[in-house]
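Every protein chain except one is present and positioned as in the full complex.
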Amino acid sequence: MNVNGLSGLNELLNELLSLLSMQHFLQNQVSIPLIQPIIDLLLSMPFVGYLVALILWKPMFALLIFPGLGTLMAVLLFIIWFERKLTARIQWRKGPVEILRQAGGVIQALADGMRYFFQEVIVHRDAHKPYFLQFPILIFIPVLLPLLFIPAGSIVGIESPYSLAIAVALISLIPVFIVAIGWASNSRYAYIGTIREAFMYFAYEIPFILAVISMILLYGTADMVEIVEKQNIPGIFLNPVAAFIFFLTTVMATSRLPFEIPEADQEIAFGPFVEYSGIMFGLVMTITYEKMYILALLMSVLFLGGGNGPDIPLLGNLSGVLWLFVKAMAIMVLLSFLRSIYARLRLDQALRLSWNTLMKISLLSLAIGIVANIAFGLGW
Amino acid sequence: MSDDSVDFLHSGPLAPLKKWGTKWSLWPVHLVTACCGVELAHAYASGYDGERLGSLNYGIARQTNLIIVEGAITRKMARVLKITYEQMPEPKFVIVMGACGLKGGLFWNGYHMVRPSDVVPVDFFIPGCPPTPEALLRAIRSLQEKIVSGEARNTIEFEKYDLSKINVRGEQPLKPPSPKHYSPTPPIKVDVPKEVDWSFGKKLIAELKSDLEGLYKSITITDKNRIAIQAEKDDVVALASKLSKRFDHVKNVNVIDIPHEYSFIVEYQISSYSVKELMPVVVNLFARIPRNNPRFPSLAVFWPSADYLEREMYDLFGVWFEGNSAMGERFLLAPDTPEFPLRKDRKLREEIYSEVE
Partner (left out) sequence: MEEIVLDVPVQPPTELFLPVPKKFLEDAYKGDDYLVLVGPQHPGSGHMRIILRIKGDVIVEAIPDPGYVHRSMEKLAETRLYIQNIPLFERPAIMDTGNVTLGYVRAMEKALDVEVPERAKYIRVILAELSRIGTHLYDAGILAVFLGHTTGFMWPFALREPIVEAITRISGARITSSFIIPGGIRRDVPWNVLEFVRKTTFVLERRLKSFEKIFIKNPTVIERLKEVGVLSREEAIRFGLVGPFLRASGVEYDLRAVEPYEVYDSLNWEIPVSDEGDSYSRFLVRVEEISQSISIIRQAVNELRRIPEGKVISEDILQEYAEVASADIRGFFFRVFGELTLPLGEFTSLTEASRGTLLYSIISDGESNVPYRARVITPGWYYLKGFMEALRGERLADLQAIYGSFGYFPPEADR
């Protein structure tokens, strides 16, 4: 018993060590022919090699580089600047430029972030101090986790037959955190904004999930890797109704105009986020952009064929990454564009729209999903 | 935060990063205080585009770091300015636009005015009434320089002109007469009759006279389309109930203080929207009331449009409109303003003009 137990522990340790060994990482590595010589050089170094192998290990690459943390941060900085710039161009002006004239002021969002970072964080007297400070940080859990399930070509953080369902479930958690933030703020406008957020959450969530289910029915699987593989024809052509609903609910979920209702700065002064200052506001302000990024990725996986695209041999595995990134960015640009052309709807109008019209259309999309599955023989 | 960590941020190794971020991210809070807001809006709109400098007009105090005081600050607004300033996180800056914010400008001796520099610490003043958007953007530029270098400097050096030579037409401009001529016990009459060619008015007056028999003291035509009806205070309600059938809204509620005659004149100027012929006619219904007991029946029951005007008159003169439910409350004025400021015995500082050295 004793001996058996020890040997069992030994086996476990050996297995763990082999999991952490460089060879294990090298088996499942991102290959980039373009910079392969450099990677080889780095790998031959004693300590750096291990780190490089770890980073290029596909699950770690998905977590840290794409679609994970690194790209998320870069996209945040870029899209906030880009949105301001695009809005400015539509509005006959230039937008932020003086900060870096040569590049059109592209680091503007970085400067804003720096300012937030060094500004005083005020926790007002009536706030629930622990929650007020914890929730903006905790919200990164439901923001970052779904990214691990999204396949970028052959790079995917966690493979699972239920990856789509898990990702959607995690995304659905984000509004819960926003409601908690509003509750912890304990202010009139935060209260109204929180209620609006809760109303909107229920309104868009059902059509959103129905649209996702119709795509699951269409592809006959909830594994995103398989979904991408099955899309010889992009999903948007197979089920345009679901794509439309997905896009519209994305607009609602990310509080873009015309559904910028929970935050409505002219009406309720940023709703749940009204009391945040300094770096805490920097964190909560980016929530919607982060959500926008995830939903754009999800949409390109479901409807635009994910990492599918003409293969670029020089980029190797990064080819899929590039295509997914381009598709997601296109969707985000489209979402940014809405800001400058629409006014904000009222809460009751938005609710009527989603509970009435969207609900009916999403049932239609379910039917289309089933029909398309049979017609194209995608199988279960 | 302890003092050490503040010092660390101000002068530690991260200080350049902090200064850089603050410099390019000066977000003015949405605190519109007076008319200079027109030019502020221009400075941030398409024509001048303040966003080029990284400055973005943003919602509320907690998320911003700059207050642009747009001109005049009143006693009531001074509180708001102070509260807003206190709400903002450090580091924070204040730019004051306009002559009113500098030394009071046009309203320097007004009873409701406050200098912003008495309320909050000010980084930059912008002269002008109102300053141009260019001037505002220049101030933001200067503030950016101040953030990096740590010291504010005057960016405008005014050229000195010889005022005697400024007039191109050869004559030196005369200064306004000073002191002004005030009559100590002037006669005040609001129904000075005037001969005008207005046949409809004569007909209307005849109708009014037969209608209001016994209630009025006199009916006069003071100008074309202007009629004045003098009445006793006690008859006013009866008069108003008859007049309200013809005239449907109030154009003006006015009080004139005549301290040397120990009385107030209370005027209601009424007119009509419903009858086309009566539209241009303004009837001035007025009565004298004693100055030591200024009570007047509220006519807001007949004309709801008089409600706020009566409240304003109570605020400024202390005439108690009996029947208006909001009497005794401040409406326009801040709680610490001296009461009834428009009475003649409330004195403002005099304006005196002298030759410029």
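A few points about this structure:
When the chains are written out, they are named A and B in that same order, and each has its own residue count from 1.
Heads up, the rule we're going with is that contacts are C-beta pairs under 8 Å (C-beta built on N, C-alpha and C of every residue); 3 or more make two chains touch, one makes a residue touch a chain.
On a predicted model such as this, the values are computed, not experimentally measured, just so you know.
Although it is left out of the displayed model, the omitted chain contacts the following shown chains in the full complex: A, B. Only one of B:Pro16, B:Pro121 or B:Pro280 touches the absent chain when the whole complex is considered: B:Pro280.
Of B:Leu26, B:Leu53, B:Met113 or B:Val319, it is B:Met113 that touches the chain left out of the display. Although one chain is hidden here, its contacts on chain B can still be listed: residues 29-35, 37-39, 41-42, 45-47, 59-61, 72, 74-80, 82-84, 100, 106-107, 109-114, 118-119, 129-130, 132, 167-171, 173-177, 180-183, 186-192, 194, 222-223, 225-226, 228, 248-252, 254, 256-257, 259, 267, 269, 273-274, 279-280, 282, 284, 303-309, 312, 316, 329-336, 338, 341-342, 345-351.
Listed here are the chain A residues that touch the chain not shown: 87, 90-93, 188-189, 192, 257-258, 260-261, 264-269, 339-349.
Following the convention adopted for this analysis, only the chains that are shown with their structure count from here on.
The residues of chain A lying in touch with chain B in their complex are 84, 88, 91-99, 105, 108, 111-122, 265, 269-270, 274-278, 281, 285. Against chain A, in their complex, chain B makes its touches with residues 1, 9, 14, 17-18, 20-25, 45-46, 49, 51-54, 56, 59-60, 62-63, 65, 87-91.
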